[in-house]
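The complex appears here without one of its protein chains, the remainder shown in place.
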Amino acid sequence: MSINLENIQLNNAQIAWRAAQDIEDGAYVNLGIGFPEMVAQFQPEGREAIFHTENGVLGFGKAAEAGEEDWDLINAGKKAVTIKPGTAFFHHADSFAMVRGGHLDVAILGAFQVAQNGDLANWSTGRGGVPAVGGAMDLVHGARRVAVITDHVTKKGAPKLVDACTMPLTGVGCVTRVYTSLCVVDVVEGRFVLREKLAAISMDDLQSVTGAVLHVGDTVKDLTTPSL
Amino acid sequence: MSINLENIQLNNAQIAWRAAQDIEDGAYVNLGIGFPEMVAQFQPEGREAIFHTENGVLGFGKAAEAGEEDWDLINAGKKAVTIKPGTAFFHHADSFAMVRGGHLDVAILGAFQVAQNGDLANWSTGRGGVPAVGGAMDLVHGARRVAVITDHVTKKGAPKLVDACTMPLTGVGCVTRVYTSLCVVDVVEGRFVLREKLAAISMDDLQSVTGAVLHVGDTVKDLTTPSL
Amino acid sequence: MDKRSASVADAVADIPDGATVMIGGFGGSGAPIELIHALILAGPKGLTVVNNNAGNGHVGLAALIEQGQVDKLICSFPRSADPKAFTDLYQAGGIELELVPQGTLAERIRAGGAGIPAFYTPTSYGTDLAKGKPTAEFDGRTYVQERWLKADYALIKGELGDPMGNLTYRMAARNFNPVMAMAATRTIAQVSRFVETGGIEPEVVITPGIFVSTVVEVPNPQQEEVLIRQKAVFP
Partner (left out) sequence: MDKRSASVADAVADIPDGATVMIGGFGGSGAPIELIHALILAGPKGLTVVNNNAGNGHVGLAALIEQGQVDKLICSFPRSADPKAFTDLYQAGGIELELVPQGTLAERIRAGGAGIPAFYTPTSYGTDLAKGKPTAEFDGRTYVQERWLKADYALIKGELGDPMGNLTYRMAARNFNPVMAMAATRTIAQVSRFVETGGIEPEVVITPGIFVSTVVEVPNPQQEEVLIRQKAVFP
């Protein structure tokens, strides 16, 4: 790799911010545990998203303050949350009926790898240890839009956008959009189509850190975010 | 038929009374619409049965008094009922989860025909008109005991306990006990086993109005009921 | 977020010819009479209707059928005190009937809402209603495969409704309403009373708002059973 991404790439907060800009007013949204939870912090002013969590809460509020936690009121990441007017509780089968039944507008997940046909690998490194899947395999078939937020390459510099996943799959052909630390890419008919990229990186350099062909859409916008 | 059943056979109230005697304390019970609903009137003193109705009520009380009906609180026969302490409401899918999931102890249904292997025909005469099935096909696979209450023969004198049903089936091999106007019969391994009969009818006469062989169990008790 | 609609007429205005419409209720209990009557006035034709019954008298679903708006009915029990509207049309070959056991109907609707394309049930095995359906054996017993049921619209009746679409139901009027809300692309709920967001305790919500598109307030709703006893005719 000839370029130093460190100096130009977005940080996690900026990736999350960018993903949050696409969540429309009134959307029902599930954020995967860990990094994707950060998206909730960047909900644009004047838009209301209703957040769903697998363990049976719809329309929950902010994270609970330290010392104020009620451990009967947690999200799928086992973090204490709060209720707000309009919150509803329901059991696990009803919760995944919402997911599997296609009632969510957006799910935002992390990824180890995303393939150009929309295959996602995000649950198992395939390297042994104790496997754990949680709700990831359900979520990828649940929402109308399944978005991924991720660094563009691994810590070792390997591309996370690939021709075909080499790690164990979470779902087949499920991802519709990827927000990386360098660009925004849609999955369209088995191809990655570039929608936005940082101005600081050239097309050639971006392609060089991507494991599959990046097709160029009608226009490629500059990917811009605030400093976060 | 050499005998006149009119003079000896039980009336509907007496058949219902007899069926009610077998409902154990604490049993969850579904009574089919029409004649079987009468069983609830004869619940033995000191025993509590919890009645289920397909449209989403468990533990309902007596029929509503005329003029006091609330038509949002009905049973599967569309008759107004009442609540009592401990009543629960739930939706139709949960209601049939109770049925199909084997959570009921007893279902009591009417019949056109019952075959010696436990096949039941009670939903369609097969003669055209508008077909209607309701919850009968679910109930016959739902309860641990599926009992039938019925006149022993049709109005025209044809046996209702038969070798094999000739009318459209409601369920296969589902009936466990039949209470008729003349006797009580269990279905055991593809055979009718007689448990009780009216003292006023001989074995031969009973067999002559029955369309399948009545096997005699260890003992055949007298079928006795109060005057009702 | 505000899913409230000003009138039942507005709420049903975009239901097109040929739509599949689930209608909640069991007999008159939980039947959204005002929404059905608004649908009659709106006038779409060629509807497929999913309901447990086939209507009664000359109001509600019976009236919708009587107006010739329904091409096909999917139900478990098309019998009632006065099912004349349906029976006459059915016997004249003017309406298609898909008869489904009641528990299978409820489960097919729930499956539609829950993203389960097919399931196996013991119900109807060995009967005429299982003809042509795949069967499979599990643990030595044979079961019938049934498909999910979905709709373009659901018309349902709740008790309380808030702007987010959270709903409660009154007593046994709950019946098919919550599962139909899950299975339709657009669910339109009439409620007896609007409450503000937060006016329904989170533990008491029966239908979370995610399943509801539109809520319209109909205070003191009519009861089909009462209308029928009054020999009411609509329109």
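Labels A, B and C are assigned to the chains in the order they are written; within every chain, residues are numbered from 1.
Quick note on the criterion: a contact is a pair of C-beta atoms (placed from the backbone, for glycine too) under 8 Å apart; a residue touches a chain by one contact, two chains touch by 3 or more.
Small disclaimer: the values here were computed from a predicted structure and weren't measured.
Across the whole complex, the hidden chain's contacts among the shown chains comprise A, B, C.
Summary of contacts with the chain left out: across A:R47, A:K62, A:H91 or A:K221, the touching residue is A:H91.
Checked against the full complex, the one of A:H141, A:R191 or A:H215 touching the unshown chain is A:H141. In the complete complex, the hidden chain is touched by one of C:L41, C:V204 or C:V233, namely C:V204.
Among A:L5, A:A49 or A:L169, only A:L169 touches the chain left out of the display. Contacts to the hidden chain, counted on subunit A, fall at residues 53-57, 70-74, 78, 83, 89-93, 95-96, 99-100, 119, 124, 130-138, 141-142, 168-172. Remark: the residues of subunit B touching the chain excluded from display are 25-26, 28, 48, 50, 52, 57-59, 83-90, 93, 96-104, 141-142.
Against the chain not displayed here, subunit C makes contact via residues 107, 111, 114-122, 136, 138-139, 141, 143, 147, 168-171, 174, 202-204, 206.
By definition in this document, only the chains that are shown with their structure count from here on.
Core chain by CA centroid proximity to the global CA centroid: C. Seen from the Cα centre of subunit A, the chain whose own Cα centre is farthest off is B. More inter-chain C-beta contacts link the pair B-C than the other of A-C and B-C. One finds 36 Å separating the Cα centroids of subunit A and subunit C.
Centre-to-centre separation of subunit B and subunit C, using mean CA positions: 30 Å.
Multi-chain contact residues of subunit C (touching two or more other chains): 110.
None of the residues of subunit A touches two or more other chains.
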